[in-house]
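Let me begin by handing over the structure; questions about it come next.
As you look at this complex, bear in mind that one protein chain is not there, while each of the others sits in place.
Each chain carries a letter (A, B and C) given by its place in the written order, and its residues are counted from 1.
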Amino acid sequence: MSEKSVTPNYSELFSPTDFRYTVDELKPILSEEAFVKYKAKVEAALAAQLAEIGVCSESAAKEIARSCERVTAKQVYAEEARIKHDVRALANVIRDGVSDAAKPYVHLAATSYDIVDTANALRLKDAVKRVVIPDLAKLENALILIALKYVDNVQMGRTHGQHAEPITFGFSISWYVSRLGQRILAIEKAADSLSGKFAGAVGVYGPLSLLVSNAEKFEKGLLVSLGLMPSEVSTQIVQPEPITDLMHSIVSAFGVLANFARDMRQLQRTEISEISEEFSESQVGSSTMPQKRNPINFENVESMWKKFMPQMVTVYMDQISEHQRDLTNSLSQRYLPELLVAFDSSVRRLTRTMWDAKRNEARIFVDTSAMKKNLEMSADDITAEPLYILLSNAGHPNAHEAVRKIVQRTISEKKSFLEAAKSDPEIARYIAKIPKNKWKMLDSPSLYVGIAPKKAKRVALAWQKEMLRFSR
Amino acid sequence: MSEKSVTPNYSELFSPTDFRYTVDELKPILSEEAFVKYKAKVEAALAAQLAEIGVCSESAAKEIARSCERVTAKQVYAEEARIKHDVRALANVIRDGVSDAAKPYVHLAATSYDIVDTANALRLKDAVKRVVIPDLAKLENALILIALKYVDNVQMGRTHGQHAEPITFGFSISWYVSRLGQRILAIEKAADSLSGKFAGAVGVYGPLSLLVSNAEKFEKGLLVSLGLMPSEVSTQIVQPEPITDLMHSIVSAFGVLANFARDMRQLQRTEISEISEEFSESQVGSSTMPQKRNPINFENVESMWKKFMPQMVTVYMDQISEHQRDLTNSLSQRYLPELLVAFDSSVRRLTRTMWDAKRNEARIFVDTSAMKKNLEMSADDITAEPLYILLSNAGHPNAHEAVRKIVQRTISEKKSFLEAAKSDPEIARYIAKIPKNKWKMLDSPSLYVGIAPKKAKRVALAWQKEMLRFSR
Amino acid sequence: MSEKSVTPNYSELFSPTDFRYTVDELKPILSEEAFVKYKAKVEAALAAQLAEIGVCSESAAKEIARSCERVTAKQVYAEEARIKHDVRALANVIRDGVSDAAKPYVHLAATSYDIVDTANALRLKDAVKRVVIPDLAKLENALILIALKYVDNVQMGRTHGQHAEPITFGFSISWYVSRLGQRILAIEKAADSLSGKFAGAVGVYGPLSLLVSNAEKFEKGLLVSLGLMPSEVSTQIVQPEPITDLMHSIVSAFGVLANFARDMRQLQRTEISEISEEFSESQVGSSTMPQKRNPINFENVESMWKKFMPQMVTVYMDQISEHQRDLTNSLSQRYLPELLVAFDSSVRRLTRTMWDAKRNEARIFVDTSAMKKNLEMSADDITAEPLYILLSNAGHPNAHEAVRKIVQRTISEKKSFLEAAKSDPEIARYIAKIPKNKWKMLDSPSLYVGIAPKKAKRVALAWQKEMLRFSR
Partner (left out) sequence: MSEKSVTPNYSELFSPTDFRYTVDELKPILSEEAFVKYKAKVEAALAAQLAEIGVCSESAAKEIARSCERVTAKQVYAEEARIKHDVRALANVIRDGVSDAAKPYVHLAATSYDIVDTANALRLKDAVKRVVIPDLAKLENALILIALKYVDNVQMGRTHGQHAEPITFGFSISWYVSRLGQRILAIEKAADSLSGKFAGAVGVYGPLSLLVSNAEKFEKGLLVSLGLMPSEVSTQIVQPEPITDLMHSIVSAFGVLANFARDMRQLQRTEISEISEEFSESQVGSSTMPQKRNPINFENVESMWKKFMPQMVTVYMDQISEHQRDLTNSLSQRYLPELLVAFDSSVRRLTRTMWDAKRNEARIFVDTSAMKKNLEMSADDITAEPLYILLSNAGHPNAHEAVRKIVQRTISEKKSFLEAAKSDPEIARYIAKIPKNKWKMLDSPSLYVGIAPKKAKRVALAWQKEMLRFSR
């Protein structure tokens, strides 16, 4: 699946979202052309609803619907250049395509933002549910399979960048399976909560009340025909919070991707080398250092997050609109699609970095022997925790401090901690009380992984099941 | 209810949250002293749980519980100064208060963040559910009563700061009743979703698995005893998203307050004067202009929002923690309580600006005669919309443009629009087809409020009912 | 000068910067095509410098320069698709256009970011100095002429949205003349401080030191030939602070524009009506309210500011790059041109909203009679300040409080303040001591404008002179 089917016009473009990081599948939904189509679709639904209650004829509504289907962005922009109003321009273009008998019913009783806000809800919902969530589900599924594959492979757990206690690699992935899975559900919920409106210029259904007896029923009928519910109260615009929530769900999911990307690129450090991105035959790592193999895809995702996360500040500022609205959220909202495209582009990048869909196997290289080697570096030190726990459980009143002193000394002196501990008379007294089956973890620290494999497996399988309903 | 019972030590304080905008009721929950208490409470629950499954004796657990109750921040800080670790310092202080027999079971099998993250979830949840939501409900109830009181009072609706079409003042308040009500529910949901953890240093229940047969059951038992559920998968820390969601719910609710405050202060402009803050006998408006009466409380709330909204960027950055955690979210998370205090302080400020709780009536002054006067300014122009709708409905194929041309001309020439429209031969032809009962709105534009009163009332009453369960 | 000469491909575009708000003059500098040209220009300068010191022949350098001129983005992207490295792709395309003898000297001793960072400094500097600053100077000149035209027109000064004391409209504009003027100088300084680098993959001039005896001299020669100076110390990348400073200068100038736009649209409120945007014959204000005339250009500018200001957070995050660099600033930096385009587009919008360049006169409509009418509303109240000052100066020990009490009472009772003050026996005693020439301001409050006209004029003329060097 290529993401760049059309050669971009590089000499006209500034935003990399429009050439370098574009997503083909989102163009029919989120491009400017698509926006015009969505607005025309709402105009058509309005005419249909007017016919439904007898304000206009069925044939007028059908004429309008046909005209709506033919509208192009180019036409609308040309008309807007003349009259300086985008939605009236759209209405004029639609009107130009219908008979005089149908003309009065184009855009009748609508204010611009009845059309714009409803179209925005529709297109954002479509983008999320038809493309973004299915793409997220693919990434989630890839992570699930990797978690399951490496469910037993012991890896050193790291806190503060320091060796801590052992985990398994599958377990470390299950942390992301769980976080990403929950974000997918949050995104779905937020998309389903987007609402439209048809309440007129100041939200009181003034124009509509001139034409119909139950304005709210008309609004609901129109919106339900499009798959939306109305905002509980509107002014000229829908309430801003549902879009704010949707963007939060996206941006917080982006944070999960960025965290994952950070982890993966750190594990690819030369000294750690537990992971590496695939590197093709012809690929160049550096224009001057022929030997370089860099975690460029993980870096790219973190960079995309850095670029788009702060846009939440704009979204929060756009909650404020004076009285029955000012227009200072109009331009800024036009940039919301770019955020979705950037996010989806990062989801796809991570998926193809982690997983080879054609061969249905991991594309990321996991070096389990490097994991073992790294664990080995601290195998002796990490017994300090289980020893302290077992000593405490054996009744040592001050085990943490006793163990801490020995381990600090042996780290400084580069001696074996466990040997030193065993030969400490006071500690030895309590060691004698430790059951054999517990002690084995001190001799083989790679056994000290708690319930990591079991839990990772259960979590991965649960999310695998949950994802079934998102498969395209 | 005073918010400043203790005289602050002004020469020691930098953050206005600690003196100027403090909230007394949040001190027992969110102060640094309270944080120590919450952590000690988790330590006590741990000991109780260890006793529950027989790792330690009941009496040891009780000893520990008593010691936990006595711990003070001062003691813990003193110990931390010595050993440079805050949670081990807490454990040491607790240990110092128990017998040697109980000592091994203090903090046993816990990693610091088992305690810290669980305590954070507890205190944030308590702050939100015991103070913030009840405070929000008071504000919501005040807005509801104001909406109901002014449900029929006609006000000019404004878009782009320009007169648009009429609404009622009660309707304009119902917009905030609905938005704020929904945010209250979102905050409640987010608070209920906060989770704790007891999964050890890297999330695999290593230490716990040395002591108990079912580590996850132990974790769940411990957390449920505190009123929390466990994070689905943890590393050293709980998943960051629940706190991210909570902060989003707070910050987006803050946006609603800021929007409301903006509206109110704009309505207080000298030229508009539809609203004014109460001004006491002794109050000074300006140190040099004795006549000034400023909307200082509304300005204050918008300023508080500007200060704290960007902290969401920190919250989003804190989603990233390397591997099984790094500590770069530790300090930054210590500032989350300040955000809650600032928000709650603004909620209280708005409530007391709008509502006099003692006399149970509005404190804000609403000048309904100014509203009428302002409406009158544009009474003629605003008939353009209903006329265009009625002409269209009467079959005029191009009513918007026809009306637009007349209105633009009459605005320029400062003539009556409606008279000019009536005397336009082509328009007159369609006017003849307009039913009388519709025409009355053109003669009395203040009737052109659609369903504003009915809808405002329904919305206000629905939220009044919803708020019942939050009354303290 | 049209800003949209080419019909955009609406079905391919997501970012409004690429169609709706584009700036033609910035395309040859900041488009993706232009970026490739700038990088090729640096490659050509490298070859020239290598020839200069005798590493390669003059003819090889010339061959390379010619090949650099022919490079297109399309070619480079095609090669990048193959080898997955953007700058090596560029080098390969250049190489393909030269003889085998010249091939070794293409990109020799360069690391990618020697090229990229230097090209970035060049194109940002060119964009700022060739387009953005001249555009800003046009706006500044328009504001200067408006300030001068209305230097004496009295307007009510407003604080907290409340009438305060009189100013002149020209003075209120001079506030923006001064602020914007100083931002222009700050932008210029920041652009001149951008630096390039040619220090190799980790900043120690490793490759270059293999070829030349004085690597820093070589770097300086190369950069000076392009009009830049080197970063004092580089790693793989230049120091991030100069670009951070440039973006700060732009974003803080954007804040000045946003403040100006906010002021202007508030002055256009129906109740105030001191200002209005030009409204053309065919222009539509609302798709449903034919009478609407909205401050859409001012709203647009504030909205653009809301969209792009938060990108500073990205810029600050991009200061962090691990060790000798990680790549997480690569993608995010590709979005810096969009910020400049958005800013410049807003500068142009404000200029054409305020000023008609063809007729060389103000396009914004300033209603000086509305200003007088608004001033009249509070003419009585605003004498409170000068009266308090004059009473104090006449020795009244408590004038502010005495005046405050009278004015609060007369506001409540809707009586004349000045009459009440004059008839207050205690005050009257001090009034007698006030010189006649001071008293006239109390009788004619529009005289109470301090030194507004004089100061506004001086400031406007000073900046007019300063702007001379920026005229294109």
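Basically, contacts are C-beta pairs under 8 Å (C-beta built on N, C-alpha and C of every residue); 3 or more make two chains touch, one makes a residue touch a chain.
Small disclaimer: the values here were computed from a predicted structure and weren't measured.
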Not-displayed chain touches, in the whole complex, chains A, B, C
Filtering B:S280, B:S369, B:S412 or B:S471 for touch with the omitted chain leaves B:S280
Of B:P16, B:P134, B:G221 or B:G395, the residue that touches the missing chain is B:P16
Touch assignment to the omitted chain, from A:K149, A:R404 or A:K422, lands on A:R404
The one of C:P16, C:G97, C:G200 or C:P337 in touch with the missing chain is C:G200
Among B:I237, B:V341, B:L387 or B:A460, contact with the omitted chain is made only by B:V341
Residue list for chain A contacting the dropped chain reads 156, 158-165, 265-266, 268-272, 279, 281, 284, 286-296, 299, 313, 317, 374, 377-378, 381-382, 384-385, 388-389, 400, 403-404, 407-408, 411, 417
Chain C residues touching the chain left out here are 55, 88, 91, 95, 100-101, 103-105, 107-109, 157-161, 164-168, 171-172, 174-175, 177-179, 182-183, 186, 200-211, 215-216, 232-236, 239-241, 244-245, 248, 251-252, 255-256, 258-259, 262-263, 266-267, 309-310, 312-313, 316-317, 319-327, 385-386, 389-390, 392-393, 395-400, 438, 441, 448-452, 455, 459
Contacts from chain B to the absent chain lie at residues 6-22, 26-28, 30-34, 36, 72-74, 77, 82-85, 87-88, 91, 107, 109-112, 115, 200-201, 207, 265, 280, 282-289, 294, 296, 299-300, 302-304, 306-307, 309-314, 317-318, 326-332, 334-335, 337-338, 341
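By definition in this document, only the chains that are shown with their structure count from here on.
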When centres are defined as mean Cα positions, the distance from chain B to chain C in whole Å is 34
Rounded to the nearest Å, the gap between Cα centres of chain A and chain C is 33
Where chain C touches two or more other chains simultaneously, the residues are 265, 284, 286-289, 294, 296, 299, 313
